[in-house]
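In what follows, a structure is listed as structure tokens, so that the remarks can point back to it.
Partial view: only certain chains, each at its native spot in the assembly.
Note that the chains take the letters A, B and C in the order they are written out, and that residue 1 is the start of every chain.
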């Protein structure tokens, strides 16, 4: 039976790297995880088991380590570009390379106001992320996205959800005041030629936090839009931002059976089910 | 600053349902999880916090339970179609609905050869899956995909990886005989009008297992292609199949430092990093 | 300030081993994970950083692999005994060794009734377990426990919970008919000198399944006791059994707001919170 290979990609995932850069007694720490995917004309490997053009995924892992040694990593976006360029320039059989990098957060241990030179404490489960994609033909440079994953935030005031559509299966009641708990995942597309990735990331993160905190939310969609517009406004290099906000419901517990009121004090958080709101905002 | 809402979708995730259908003393069990996503013109909710057109995600959850009560669930693909049809027909503001369903595996408890009527034991972490997508305009009916997730398999013979491309960062050696351990995730697109989803699923699953077992593998790509072609061959209603096979490496332990050989007997499996091979096969 | 080291132990956890034993074309597969802990007089290492008596945890890992090569593994209890004996006989500074082993479940892939010689499919998340503890002084041989972890079962009939204690915070209603979903974890102590570990394990597992299925349950405690007593009855070498049964609640969904009844057909399972019932049964 005639079968065709309509799409294909392969690579190595969860390649983990800790890189230490030493400036005298002061050490810089980077804790990263890589997913690398190549695509191209690999029909012979699939259809016939001929591996002549297959760069082993083990080699991709080694490449991460070898390139990490050879010069300072720089921002994760920059290291992603080095990797996509490396694989594309050496492998004519490859048409497209995608490298996704996720960076764990560490802060220096403090004693009083003094920051330690080489000792760190994990600073939350949030991660800085980047995806670099480069095709052999097409755009002149790689497409670079930057982002943040799982930035968990919660506010105990200024969040409502009311006036929504009701149908025969609606039991939810209007609430002028609820808890809003989410974990922001954002990914933005940088205009070509951008080079201040770290600064942009810090500005975007701080904007997300401040707008989440100060916005008068009428719903998760409303919050998401406020966050996205503010990031576009404050960081001019960002052309487009995708946001995903799970609604991590905190249910107000009904204490009436026990003769008690509950003026928004006692909540039962639940992991599932959860609302999930996703949107892309762009400059118009 | 002028901002536009370029894309949007929202819904409820991880809605869990256990449905029991009782035929006399014999009970049928379905253990499902749903992700529902709607998209359409929700600009007012995002930009202004006006929720008039926003069907609460809580209502989506209730809808799953209410529809589950009203008639037998049928195959998960059929129940997915009922849900997409329901949301689309009642909500003119919605342009597209996507329902993803994941079904856990349970087997009847056995005593000897007798199967129990109403007691079950969990039968692996593999899940039967389906994604039903329906747009208001466009194709006449919904697009239905069926699949299987995380079907973990391992073979201890007939798997090689050699003759691959080598560069300066390649240290992997040719191996004529290795362990092959993976967890197959597959998703196939059904030709419109198909109605024997369960039968097709069982045929596809059995084909995956048999081809994995009997194939003379020269690499994960080779195995993937063999599996995909065989499914297309044996199940004529399947038009296209996407397969993702992580390579869950089992490293042969070097026992030479202890004066011992290791004729492919002692392996150290590792969860990360892992190879990941994805491809789509279609009839040509 | 005078400080004493009141207790100490150290070792290697999550040492993973896949062992293949080949009998002609038929291969046997064992997929194991080890936690090893040694205790003894290691004060110098703690208080002064003197490591002369510290066997590296890396060596413990190597030991698992080297011993696994040297003879057939046998039952996990037997291999646990080899390991505790090894560490104790070579390390006079060690007073006690504990080895915990967890075995993943794999079944041969079947085509029709024929079982494959060297290809396997994962058979559930349940694991066979063993803990072997051996002290330098004290009992003549090691203490051996065997068990099963996370054997997930569910029944849709013959489970009630009523007539319980009520206080001012009780809102739960009596139910003569509910779903009972749990994941049995059991650990039994073998009388010294036992040597048919595998047979005992299979008998205990089958007893757990059958009693869970056929018992007329008035509560999780009642089910636990029925299971434990039956295991003690059917497997004479088992002197004592500890059982832990989480109550994985499946809540009957209230469909009355939608004008629907729910005769125990539609349930919402929830992972948390969960009841947890633990008891030890022994021969009296």
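We take it that a residue touches a chain if its C-beta (ideal position, glycine included) is under 8 Å from a C-beta of that chain, and two chains touch if they have at least 3 such contacts.
Small disclaimer: the values here were computed from a predicted structure and weren't measured.
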Tell me, please, the full copy count of this complex, given that what is shown in place amounts to 3 chains.
-> 4
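Heads up, the rule we're going with is that only the chains that are shown with their structure count from here on.
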Central subunit by CA centre of mass proxy | B
Answer with same or different: of all residue numbers used at the interface between chain B and chain C, are over half used by both copies?
-> same
Distance in whole angstrom between the CA centres of chain A and chain B is 24
When centres are defined as mean Cα positions, the distance from chain A to chain C in whole Å is 37
Chain centre separation (chain B, chain C; CA means) in Å = 29
Among the residues of chain C, pick out those that touch two or more other chains and give their numbers.
-> 257-258, 270
Per the touch rule above, chain C residues touching chain A in the complex are 168-169, 171, 257-258, 270-272
Considering the complex alone, what residue numbers of chain C touch chain B?
-> 16-22, 25, 27, 29, 31, 62, 65-66, 68-70, 106, 109-111, 116-126, 151-158, 179, 183, 206, 209-210, 212-214, 250, 253, 255, 257-258, 260, 262, 264-270
For chain B, which residues count as touching chain A in their complex?
-> 1-16, 35, 37, 42, 45-59, 61-63, 66, 90-91, 161-167, 169-172, 217-222, 224-225, 228-229, 232-233, 240, 242, 246-247, 271-284
